[in-house]
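A single protein chain has been omitted from the complex, and every remaining protein chain is retained in its original position.
Order as written gives the chain letters A and B; numbering starts at 1 within each chain.
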Amino acid sequence: MGMATSFLPVWIVMFPMVMTLVIYYVEQHNERMRNALAVATSVVTFLSVLSLYPYIMAGNIVEYSMFQLLPNLEISFRVDILSFSLALLSSFVWMLVSIYSIDYMCKEHGCNRYYPVLIITLASCMGIFLAGDLFTLFVFFELMSLISYVLVVHEESLEALRAGYKYLIMTIIGGLALFFGIIITFELGGSVSLGGPALITVPSSLAFFAFISFLIGFGMKAGMFPLHVWLPDAHPVAPSPASALLSGIMLKTGAYGLLRVIFHIFTPGMLQDAGWMIILAVVAIITILLGSAVAITQDDLKRRLAYSSVGQMGYILLGMSILTERAIIGNIFHIFSHAFMKSTLFLAAGAIILKTGKRSIRELGGIGRQMPFTMFAFTLAALSMIGIPPLSGFLSKWTLSLGAMDAGLPYFVLVLLVSSLLNGLYYLPIIIAAFFGAEEGHEHGLVKISEAPYKMLIPIAILAVSCLLFGLLPTNLPFDLSRVAADYLLRGGF
Amino acid sequence: MNITEILLRLHQNSYYFFAIILFVIGFHTMLTHNNLIKKVIGMNIMDTAIFLFFVSIGYIRGGRAPILVPGADYLYVNPLPSALILTGIVVAVSITAYALSLIVKLYEHYGTVDAEEIMRLRGGETL
Partner (left out) sequence: MNATHHLSALAIVLPLVCAFLMPLFDRWRRGWCTPAALGALGFSFAASAAMAWQVMTAGPFYYRMGNWPPPWGIELYVDYLAVFTALTMTGVSLVILVYATKDLLHELKPGLLGWYYTLYLLLIASMVGMALTNDIFNLFVFVEICAIAACGIISIKATKECLEAAFKYLVLSALGSGCLLLAIALLYMVTGHLNFTFISQALPEAMRLYPNNILAALALLLVGMGVKAALFPLHVWLPDAHSSAPSPSSAVLSGLVIKIYAVALLKLLYQVFPPGIFEATPVLTILLWMSTMAIIAGSMFAIVQEDIKKMLAYSSVAQIGYVFMGFAIVDPSALTGGILHVFNHAMMKAMLFLAAGAFIYCTGVRRLSDLKGIGHTMPIPAAAFTIGALAMVGIPLTNGFISKWYLVLGALHGGQPVFASVILLSSLLNGVYYLPIIVNAFFGEPQGRVAEPRPLPRQMQVPLVVLGVGCLLFGLFPSLILGLASRASQALLGL
């Protein structure tokens, strides 16, 4: 492993950060250049992550320590298979979303704010996934959370500002909880490194506080009940590409953090023996059922998608609480498949909103006939959400269920089934109405609604096809990565 | 300890005793009186009480002024507290002057030296 490779994580994080400044400078003069630079940055970032593939798959771990802030507290990077998988996923979706943004945002105000923020959020997201210790993770986590506030309130409407305020307060609470958890870890373990042996191996009341703090801090981001309250408000008010990223990628940073905490700070065995995992399992089940059930009652399309995200994050949390190998595979794979599905859904919803200006599901009758391509992608992703084979959502649920059976917890499977049923209840009516419902607006004269521009359709198409492909093919990259990552987490090797 | 003993002790330490009483009087005046001038007077009483206390630390019964004459060997009082208190008096005087000038200015603005009244004129917070 050469010097260049070990420096690559820093490059992946720093390059978009520097480009943010470049974009900020360029956009004062040239808007087209700005868009091109934003896309180019995300493409280069994706390719940089991808270039790590051979090293990582060969079983290497890339480590790089940048500088020391305080004794035993440093900014460092460390790429193992789990980091790599999620960084790859994020940069891929980010690339597609930035391409999509070009046409979506061209009619919006404040683009000069949007693009730099989009890119710096990418940088901080990469920072979270590639962090080599809990402190670095925390720094980038805070950065991402605070900066994505700008995305949430982009519209600057009263509703957006109110949702943004809720988001901000929850972010601070989460950040403080994380801070508390990290500092207890530091006090008990003397370090916060993620690479070494587990830092807290003996249950104590302080360790329990640390666990709860981590649960609050990361769970807040992941939309865990009862800390999900900000999510259904904040995600829908953002511009659609930003919603896709918020729901598709940024929620996953919480799940990622929890995985790291469970496997590197504590040990899974200790957490299970102490009975603390039950807390996670219970909130996960509540999150699943609550998110799915409330989604049914929502009329706003994006709000319904946001509640659906709450439910889906519950699956990921549930997978974590079961801790058998197949459950962890299912958990990581669901991070992938949910990212693809939810991004597809939000981007498709964005295309519909852009073209029709309608957000209410009741008004979307017949939209499938006017925008067949968009709605087809939407349908594919929605079916995948419900868990219809052979889509990727099915595969993740199947693996999760197998994992639950391995652990001898069949009623978890029941929860998954009930939630799938609920998913069907809120996704199918949209699809049925879109393709078979009566069109509205004819009385005002015919308004011909066409498909969105191709720069928006291509990302949607790629994501939707991914949902199909990664369920259809028995061996595919995300599933392989999930398998290896689960193996790495559980056994500490390849 | 019977009553005569207590009285005897009070007599022996009467400087301290009265200094503390004065201190409390000054303290009380400063905090409870609304008249700004009275507050300043209270402040001065308090300061004077402390000076009394401080100087009496150095006082030795029967001691003479600490002017040393070669060859003479007699008891003299500790000069250090007195010297220090000179500084203290200077400070107290300057603070008094400053406080009084502030009161003059306040009177120009409000037409009263009553804290309650000023508070009422300002409408709200306590002085």
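Criterion: a residue touches a chain if its C-beta (ideal position, glycine included) is under 8 Å from a C-beta of that chain, and two chains touch if they have at least 3 such contacts.
Because the structure is a prediction, the values reported are computed rather than measured.
Peer 1: Which residue among A:Pro9, A:Gly132, A:Gly164 or A:Gly350 touches the omitted chain?
Peer 2: Candidates A:Pro9, A:Gly132, A:Gly164 or A:Gly350; residue touching the omitted chain: A:Gly164.
Peer 1: Specify the residue from the set A:Leu176, A:Ile278 or A:Ile432 that touches the hidden chain.
Peer 2: The one listed residue touching the chain not shown is A:Leu176.
Peer 1: With respect to the chain omitted from the figure, which of A:Val39, A:Val153, A:Val261 or A:Ala351 is a touching residue?
Peer 2: The missing chain is touched by A:Val153.
Peer 1: For subunit A, which residues reach the chain that was dropped from this view?
Peer 2: Touching the missing chain: residues 69-70, 73, 135, 138-139, 142, 146, 149, 153, 156, 161, 164-165, 168-169, 172-173, 175-176, 179-180, 183-184, 186-187, 206, 209.
Peer 1: In the complete complex, which positions of subunit B touch the hidden chain?
Peer 2: 23, 26-27, 30-31, 36, 39, 43, 46-47, 50, 53-54, 57, 80-81, 84, 87-88, 91, 94-95, 98-99, 102-103, 105-106, 109-110, 118, 122, 125-127
One rule holds for everything that comes next: only the chains that are shown with their structure count from here on.
Peer 1: Measure off the straight-line distance from the CA centroid of subunit A to the CA centroid of subunit B, and report it in whole Å.
Peer 2: About 70 Å separates the centre of subunit A from that of subunit B.
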